[in-house]
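For this view, one protein chain was removed and the others were kept in their places.
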Amino acid sequence: MMEARSPQDGRLCLDASARTEAVRRLRSIRGHVEGVLRMLEDESVYCVDVLRQIKAVDGAMKKVGNIVLRSHLHDHVVTAAVRGDAGETIDELMEILKYR
Amino acid sequence: MMEARSPQDGRLCLDASARTEAVRRLRSIRGHVEGVLRMLEDESVYCVDVLRQIKAVDGAMKKVGNIVLRSHLHDHVVTAAVRGDAGETIDELMEILKYR
Amino acid sequence: MMEARSPQDGRLCLDASARTEAVRRLRSIRGHVEGVLRMLEDESVYCVDVLRQIKAVDGAMKKVGNIVLRSHLHDHVVTAAVRGDAGETIDELMEILKYR
Partner (left out) sequence: MMEARSPQDGRLCLDASARTEAVRRLRSIRGHVEGVLRMLEDESVYCVDVLRQIKAVDGAMKKVGNIVLRSHLHDHVVTAAVRGDAGETIDELMEILKYR
């Protein structure tokens, strides 16, 4: 995993409340993945039931991504011009958004 | 979770080898989610590093979804006309694919 | 553009009513794209207004895709085992769905 950028005035960090919310949701996602694993222990599990659960996990991942993204926009992106690292901030954001 | 459909000739089941492969990948995804949770214990974690990991988990979920989908097409969808449940097979498949 | 496959019993064709509906929707999409082009003649157009229109066109494209997909599932995929070209049918379908 890459290290966070450290502009002149210190490291850019994920906001504490967004971090707490992301942890809460990722724990629930981990539980959901474990639920799908238990489901797959059943030899007679039906493909479409598995696909439905995978889709639900996908949706939950997207929501946690949106929480982190909104926090990043608020704490780092809208202030990038002031901080002087707009170019890098845009490049790394586009790298993530273009595959969404 | 919904129960699998049971057409006249028995339950429709996820193929054993697709099931094994899905289990293998979902265990790896669970480990990846745990990695993101550990990452979030660090108060100075950077938003974009979290977003990159979330995107990687998303990609891995999509791959396991594709494995189950291909198996479902092979074992149940292409034979639906013979089995006589084409309408239901198409409806539940479109329900999943339309949100992809 | 690739030519349609021609199994023993003739060419596989898009159903006439799905074709008519696809034409109707694509004409509307073409009009929508022309609307965005007119919007872009205005030097003071706002980025987010353009992004909203692009997203609306995307959504309309997805809907026409779903109409063609459902028709393809109904007319060709659920009968592939009977026709004897299940492998090819699945491969070309996965090629399209994996990027959705």
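We just call them A, B and C in the order they show up, numbering each chain from 1.
We take it that a contact is a pair of C-beta atoms (placed from the backbone, for glycine too) under 8 Å apart; a residue touches a chain by one contact, two chains touch by 3 or more.
These numbers come from a predicted model, not from an experiment.
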{"item": "Contact list for the unshown chain, restricted to visible chains", "value": "A, C"}
{"item": "Contact residue for the chain not shown (choose from A:Ile29, A:Val64 or A:Leu93)", "value": "A:Leu93"}
{"item": "Chain not shown, touching residues in chain A", "value": "62, 66, 69-70, 73-74, 77-82, 86, 89-90, 93-94, 97-98, 100"}
{"item": "Chain not shown, touching residues in chain C", "value": "1-5, 11-14, 16, 18-19, 22-23, 26-27, 29-30, 33-34, 36-37, 39-40, 43-55, 57-59, 61-62, 64-65, 68-69, 71-72, 75-76, 92-93, 96, 99-100"}
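Everything below uses one rule, namely that only the chains that are shown with their structure count from here on.
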{"item": "Length of the line joining the C-alpha centres of chain B and chain C, rounded to whole Å", "value": "24"}
{"item": "Where chain A and chain C are represented by their mean Cα positions, the distance between them in whole Å", "value": "30"}
{"item": "Chain A and chain B, separation of their C-alpha mean positions in angstrom", "value": "19"}
{"item": "Touching two or more other chains - residues of chain B", "value": "62, 69, 93, 100"}
